[in-house]
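For this depiction, one protein chain was excluded, whereas all remaining protein chains were kept in their positions.
Note that the chains are named A and B in the order they appear, and that numbering of residues resets to 1 at the start of each chain.
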Amino acid sequence: MNLRKLFIYQSHKNNDMEQLDKSSASLENNPGINSYIKNNIKDKNSYTYKSGRISPNLAENIEFIRDAFEAVKNFDLVIREFKVKLSDRFVDAFLIFYDGLANKEYINRDILNPLMTQGADTMPQGSSLEEIIYQCMLSQAPNSKIREMQTIIELVGFGNCAVFVDGCTCAFVADIKGWSARSVGKPISEAVLSGPQEAFCETVMTNIALIRKILKDPNLIAENIPIGTKSKTPCALMYINGVTNIALVREAKRRLTNLDTEYIFSSADVEMLIEESTLFPLPQVLKTERPDRAAAQLADGKVIIIVQGSPFVLILPATASDLAESAEDNYVRIAEANFMRAVRLIGCFLALFLPGIFISVALYHHESIPTDLLFAIEATREKMPFPIVLELVIMIMSFELIKEASIRVPDPIGSTLGIVGGLILGQSAVSAGIASPLLIIIVSITALGSFAAPSVSVSRALSVMQFAFIFLGATAGFTGIALGVFLLSLYLASSRSFGVPYMSSSEGSDNPFVVSPIWRREKRPSALAPQRSLKQPRISRKWKGDA
Amino acid sequence: MRKFKILSALLVTILSAYILCGCFDEREIDETAYIIALGIDKGEGNDYIYTFQFSAPLAVAGGGGGESESSGQESSSEKAEIKDSGNPTVNNIVITAPDFYVAKNMTNNFLSKNINMSHLKLIVFSHNLDSDGLSGHSQFLLREREIRPHTAVAAAKQSAQEYILSVNPELEANTAKYYELMSLRSNNVYAPTKKLSDFVDEISKAGGSSALPLASIADKEDNRGKNASPDGFWIGSESAKLSSSRSDFRGMALFKSGILCGTMNGDSAMLYNILNRDIQSCIITLRSPYRDSDHFSFRLLVDAPASYHVNCAGNPCLINVKQNLGLEFLGSRIPEGFSSIDELYAFADSVLETRITEFFFDISRVKKSDIMKIGDSFKQRFLTQHDWENMNWSQLYETADFDVDIE
Partner (left out) sequence: MTKSPTLTFKSLDTACIITNLLTYRIFTRIPSLFPRTAGSAAAVSALYSAIIAFLIIWIISTTFCRLSHKNILDTAGAVFGKIGRKLIALIILFYLGISSIIALGEFSEFTKLVSFPTAPLAFCAIFFFVAATLGAFGGFNALSRMHRLFIPLSVSVLTFVVISTLWKGDLSNLFPILGRGAENVFGKGISGVIMYTDITLLFLIAPSQNTPQENKRTLLTASAFSFLIVIAVMFAFTVRIPYPISAEGQFPVYLLFKQIHYGRFFQRIDAILLFAATLSGMLYLSLNLFFFTNILRTDFGLSDTKPVIFPLALAFFFCVAGVKFISAQTLNILLFCTGFGVLAASLVTILFTKVRKKLTNEKI
């Protein structure tokens, strides 16, 4: 099945943004200098201001840089002037970097030292100054010659160091980022017992490296698409060339490059900007902090987006069956994996429907309750002051309060909160006659069920949607529940995620409920229409034939 | 677009208001009173006496209770009276009314809660209800949305009111559970089990016959030795027991076309259960032919229900009854007078055959009720309903001979 008519993104014009230069959206479309930088420049007649390129006159460059970066105000900006020692003369130069973003050790050792002291013993004949400095003097590996001032400004802002030499029409930009960042740690929200314990961190290059070391495929492409007109947040779009559907890659790129916003802070912002419908109840883009899971999804033909500053990468497209998968499914035995998946699905089912079903049975379908249980419920409810619906809502909201508070509570009093919450919700509420014991059990099971969901987004979505079913159950019993199920299914069935129907299966075996052994997962998900649908031949365990 | 949005919002508001203004059938559990037993007796004239027994959940949850000796209060109303049966887990209301729904409405005068019949466990009909009363009541009760089709049905030996008011279970805190276990479990071999749906199905057919368990109240005094039938089996209420709980299920009442044909004792009920395979096994006790004081017991295993073959070649019809039973002697030594175990088994065989033959003659010639549904197996030979009706099965059955073969 091919991807259908693609979603047409329409950007809404923001009146404030109209004042900005529209051509300042992306690197390729921006030969000049951004207007908000241009406003800072005092000398409007300079060559750099007019052309956007480096001037051969060092004084002009230094003046421009001082104005552009507002050096007087920014105390962490370092402009170091020095002289480059050539074999026969000295040439003026300066470098700029942000203290805290750049690694000063590398600057001292690999840039200043060779340029100032070592110099070039011999000058190759016929070489220009740029070539001499670039090829003979700078001992920095990630180093590039940049001629556009805007690019240099952006790179310096990201932690690079730019070296300007008098007489050169380019600057030498060294990638010597040295900011403090969290190292590769353990996954927090997707903890597994049997699988790898590495998680993504906030640095995009590190995250790309984590995926590359798993896949080791030269066809694994990582395209850089900066997002945010001012923040220029680096964003890597990863896919496997020759596997991933080209239309999917194209659509992802189209959405990412047509985002007109100033700042992007995390992958959640990107998710909200590129998804089809923000009001959709379930996530349309998966988020993971596990490199192994991201690599597996890439191998299946999906696209990954890594955003600088966020340890969660986005996997698209997402379908309903992806929401039931957990990373642990691939690291345990098949029977265990299927059992755990069944438990998970039951948990999600309970989280969504149990309160609604309980309410509908308690209000409309008394005959469904076993007689002994019914009389026990009636006896406990005799003393309750609230209607059962109100009681249920109060208990659920109390539990949500505890859940929310426990996220932010400091560790030392975290356990105390658990005890207090349990006491308040459990014993005291029942003793005071505010809640019945059965309702406490219902709410607890519902909460546990929502935690069984493999993803935090799904868990929260279930917690929100359950109120709709409570309302429908209280209004019309099982008929209301059936209507809710119908409408939810309709919404899911008619939705698409990047052209892929949301209710299509994502597993290669086309069965979202059963975890199949790896030797049976020959095909990639057909809904993604990958370029190569077969991952492995039908008989992948060739040793079996030899036995 | 804006107009469409306003219209949609308006529509949703109106729909929500309509839906929310009703919640028409919403009933809180604690605002509902559940009837667990219903008794229907014939009253004076065209009236019926309805006994409603409600569960008192607070007492049930509190663990039931012992006996209460209070005799209750009687209201001065001519038509309605409330009696306390001594069972603290129930609340009884007796209403005399011409119709069930009138009675139900009148009950609302005494109760603050809505009445719900979805947990009705037992319906007791008085044995003196006429055909219209029995068929009419049972059919509309079956059609009642709330009443479950597998509600147990019984016929009262004395009156339904007396029976229901006397129920005070000793082993259960919940009287509803007592009814369920008592009336529908197969461990009571001396009374048949009958569900409302089966009862209505049986009596709705033309000339339909049915058997209901007999619900009765034991006499207050110990009746051991009195009114004992020769084989040691008693009909309901004449029981050899000393117990504070006086209600029991023993024997059966036979109906034909909604009219009571007669009652049979527990022994006959046991045979009825065996022939229908409603019980898989039971223990029978036989008296020795050689010594009156000697009794010996057998475990009877029922493999399959009895099969019937009707041979109408002669006049009267001959009905062959065949059944496979397993016998297991439950004694340590062969009783006196019997030379071998085979002789003992042969004796038991002959006693059973005799009893079953007498049973069939009783139900066909005396009671004239085809409770064993022999007609249903005979009906299979006919192609159309018309042909079957022309056969006049009732006449054939009431004059038939029986040949019982127990293997």
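In this section, a residue touches a chain if its C-beta (ideal position, glycine included) is under 8 Å from a C-beta of that chain, and two chains touch if they have at least 3 such contacts.
Small disclaimer: the values here were computed from a predicted structure and weren't measured.
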item: Listed residues A:His365, A:Lys403 or A:Arg521, member touching the removed chain; value: A:His365
item: Omitted-chain contact residue, chosen from B:Ala59, B:Met182, B:Val200 or B:Ile274; value: B:Val200
item: Absent-chain contact - pick from B:Ser118, B:Ser247 or B:Gln323; value: B:Ser118
item: Among A:Pro311, A:Gly480, A:Gly499 or A:Pro525, residue touching the chain not depicted; value: A:Gly480
item: Chain A residues that touch the omitted chain in the full complex; value: 360-361, 364-365, 367-368, 370-372, 476-483, 485-487, 489-491, 493-494, 501, 503
item: Contact footprint on chain B, counting only the chain that is left out; value: 15, 18-19, 22, 24-25, 118, 143, 145, 148-150, 177, 180, 197, 200-201, 204-205, 373, 376-377, 379-380, 382-388
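Note that only the chains that are shown with their structure count from here on.
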item: Rounded Å distance, chain A centre to chain B centre (Cα mean); value: 68
item: Contacting residues of chain B [partner chain A, same complex]; value: 19-20, 23, 25-30, 32, 34, 36, 55, 57-58, 60-62, 116, 118-119, 121, 146, 148, 174, 176-177, 180
item: Chain B-touching residues of chain A, taken from the complex the two chains share; value: 362-364, 366-367, 371-372, 374-382, 384, 387-388, 474-477
